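One chain of protein is taken out of this complex; the other chains stay put.
Each chain gets a letter, A and B, in the order it is written, and its residues are counted from 1.
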Amino acid sequence: MHRRKLWLFAGVVLAALALAATGSARVSGPDSAKSKSAGTLVFGAEQGGGPDWCLNLILDVDCNAFWNVVFQTPVIRGAFLFTPNFKYKPDLVSSAQLQTNPMRVTYHIRSNAKWSDGVAVTGKDFKFTWQTAINPKYKDHIDPLGWEDIRSVTGNGKTVKVVYKRNFAAWKGLFSYVLPQHALSGTDMLSVWNTCICNPKKGNAPIGDGPFLLTRYDAGSGITLTRNPHAWFGKRAKLDSIVFRFITNTNSEIQAIRSGEVDAIYPQPQLALADLRSQAGLKVVSHVGLQFEHIEIQQGAKGNPLAKQLWVRKALTESINRASAAKALYGTLNPSVTPLQSIVRLKGEAGYTNQFGQYDYSPAKIQTAMKAHNCTKGGDGIYTCNGTKMAFDFASTTGNALRTLAFTIFQDQASKAGIQLRNAFVPAGTLFGSKLPAHDFDLAMFTYLVTVDPHYNVSSFSCGNASNYTEYCNRNVTKWLGQSDRELNPKLRTALVVKAGKQIAADAAVIPLYQRPTYLVYKTSVHGMVDNATSQGPSFNAENWSKG
Amino acid sequence: MLTYIIRRFLYSIPVLIATSFLIFTFVSITGDPLGRLRANPNITAEQIHSIEHAKNLDKPVIIRYGYWVRDAVTKQFGTTLFGNRPIWPDLKRVIGHTLQFILSAIIISLILGVAIGVYSALRQYSLFDYTATTLSFIGFATPVFWLALMLQVLMVQIYLKWNIRIFYTSGLSSSVGAGHGFHFLIDRIQHLALPVIALCALSTATYSRFMRASMLEVLNSDYVRTARAKGLIERRVIMRHAFRNALIPLITVVALDFGGLFAGAIVTETIFTLDGMGFYFVNSLFASDPYPVMAWLMVVATMVIIFNLIADILYGVFDPRIRYE
Partner (left out) sequence: MSSEQGLRDELTIGPPGSQYTMSPAEGPADSSEELTYQYGLEVEARSQWAYARRRFFRHRLALGSLIVILLIFGAGVFANFLAPYNYDQINLNALSVAPSWHHLFGTDSAGRDSLSRVLFGIRTSARVGILVGVLSTLIGTIIGGLAGYYGGWADNLLMRVTDLFLTLPLLAVLLVAAKYLGHSTPTKLALLLAFLIWTQIARIVRGSFLSLREKEYVEAAKAAGAGDLRIMLRHMLPNTIGPIVVSATLTIGTAILLEAVLSFLGFGIQPPTPALGALLNEGQDQGIDKWWLVTFPGIVIVIIVLCINFIGDGLRDALDPTQRRVRA
């Protein structure tokens, strides 16, 4: 009798579980499992919602994460938008005129651009944004680059005049996030938009001037965007809502899209993604993006002293086979990834010229050069020159399988040329927070995520610049790059940058590796999604997304 | 009885205080939260000093401990070191999710463990016993995260082959935000099922082995022999005398296991990306922010102490011998 009771008990438990499982299996077929409304798209977001995630994009030092831009592009618009073909497109403004001597920009805000509470977008919002950016209270939280070159912003209507003190070539990148003055004036930027994009003066009602409003922020779970019920200046959104679910684990992300729990993902390229190409019901789109991986060679005191010599840097560049590495790393993800041959311009941008093609993988040539410089080969196959071993500490970020793999390949290739690469991987926080700024490395491999604007080269390659981690210093290069920052003619500007790039390549200051591909995966039932390989991300046309 | 409860309760308090001190010193010593800032040459020494002073980091440990306790009690653990986010709202949210999941795991593994253990004891050396024992041993030897990974793969393969989704492989719910009603409950069960199964495996193995041993010991005891000798039917003997007495020591086992379940939660929440305490802990660790880590440890320690207190009291209720210790 006791035995029967136990079995009965067990049976009840199993039955309950089975009921739950099968009951829901019936109710939730492959697609309706996600949500009740057919007009909701679930997008898996790789970052977001951690304990110190902040939403306010004006605080770009604190909050400037790629995914934040993806979440908010459909909500808060800016003067220009990056398009997938790497160009700026006027968005909030219908046009912008640039005049020189002194530099002036006249924006014409679209006549039908307005906030969701009916207030029109005007010059007041532009002025408020600029004043916030230069407010000394937020000095440590906002990068003043460009904002501090503005003398005045005038115009309370649809025409805004911005007058500059000095020429600032990257002006199109300013006002990419225009704040609503009527809602935020007098508030503390550091706390007002921490967990919502809303109007504190109207009981934290969501506010925005795009196709969607940010209606829910669940830290740790996700963000919900709901269609803006009021008209905005573009087409009405097709979807009722978009849910960005935070799935910060790559493996979970992949399982989620495979099992249909999310409709789209936009992961960092990982080897595990290759299998998604062959799965029915999923579409994979990959483009070479505006991120490039490169190796910086420390030429200052804290690096290997041999690196100060040009022939050593050239040898390092030629000791790795970039083509076979690209194939091994990205061949299964995006076969069109080839070695990047220019450091100042990327493939797909104007001015991309082959400047590093002169360096070919040739261990034999390197060994000859070593002997020519009186270097002796040690028992382990590594050369020593004038008492210093050809051994370099190779720093990069831990926890990234592709980087680890790349290092393994490079280490193997370099050893055949008589150069030793030692693993000096550290967590990302340590690399970007201390090692790089302190110039404490021999070789460092990491990614630059750049904008369409070539300004980033100025910081990286000018003598003595804070972001110049390698301590590379060439007076001509610094001169040309400095000029490019103030040159308002785009063609002349590009020419200056390319000239600097040629010299940098001749000096073998850094080794460009490859542009990282993007990887957009979505169900075949999703329409309208377009991959945008710039820092704008794929949500730039979220109003066109639809399902079914 | 009352004195027993009061005694246990009073005993817990110094343990709690000592634990809080231990937590604070341990976390403070094993990490310099400003380390990254210090190594960054763009930040001057004065800036670092002013940050230190503002956050009271330049005072001796005892005083900092005092500040931390004050914040913990009056300001609900205060704010994070970087970013000044209040800790308690986040912590409260994740505690709720994790408790749902851990308590389900405890209940299910208790039911299963007790059933399997008792039946193994009653049918010692039978095929069932051998099978259960072997499975338990395998359960002890299997890393929880590996089991979780295998379960994930299994679910995905089932979906791909037969187009039915039994359980979800990530997240807490299908739609973001709170929901109500039966449909939401089923959805939540479907999401939590795999993590619960992964956690249950180890706990069930533990409880069933212990139940078996306890039951065997009781079955061989004098009073059971007496009961049989008195002529009671076997079922009476087992249900009335053996089973209940064998169940009592299990309380201690469950109490001891409770802390271990949080460890299991850390791993499973990371794999299934559940918005729970374990995930919160790992993220705070990666962000090198000591205050959420300390708050987390404090909350867990408190829960363990409370749970142990309840277990002690229950033990006292069921086993009168303990009360008069």
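As a convention for this text, contacts are C-beta pairs under 8 Å (C-beta built on N, C-alpha and C of every residue); 3 or more make two chains touch, one makes a residue touch a chain.
Just so we're clear, the structure is a prediction, and the values are computed from it rather than from any experiment.
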Where the complex has a chain not shown, which of B:Gln76, B:Gln100 or B:Thr252 is the residue touching it? B:Thr252
Per the touch definition above, residue among A:Asn64, A:Asn251, A:Gln503 or A:Ser525 touching the missing chain: A:Asn251
Determine which one of A:Thr404, A:Gln503 or A:Asn544 touches the chain that has been left out. A:Thr404
Of A:Glu148, A:Asp188, A:Asp380 or A:Asp412, which one is in contact with the hidden chain? A:Asp412
Of the residues A:Gln47, A:Thr159 or A:Gln270, which one touches the chain left out of the display? A:Gln270
Could you please point out the chain B residues that touch the chain left off the display? 15, 18-19, 22-23, 26-27, 30-31, 125, 130, 133, 137-138, 140-146, 149-150, 152-153, 206, 209-210, 212-214, 216, 219-220, 225, 249, 252-253, 256-257, 259-260, 262-263, 266-267, 270, 281-282, 285, 288, 293, 296-297, 300-301, 304-305, 308
Kindly note down the residues of chain A that lie in touch with the hidden chain. 250-251, 254-255, 270-275, 324, 327-328, 398-399, 401, 404-405, 408-409, 412, 423, 425-426
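Just so we're on the same page, only the chains that are shown with their structure count from here on.
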Interchain centroid distance [CA atoms averaged], chain A/chain B, Å: 38
For a test of understanding, state which residues of chain A touch chain B in their complex under the given definition. 1-3, 6, 9-10, 13, 20-21, 23-25, 27-30, 33-36, 40, 42, 49-52, 54, 62, 194, 216, 218-224, 243, 245-249, 251-253, 255-256, 258-261, 279, 427, 429-430, 433-435, 437-438, 466
Which residues of chain B touch chain A in their complex? 36-42, 80, 82-83, 85, 90, 93-94, 108, 111-112, 115, 118-119, 122, 149, 152-153, 155-156, 159-160, 163-177, 183, 186-187, 189-190, 193, 235, 238-239, 270-273, 275, 279-280, 283-284, 286-289, 292
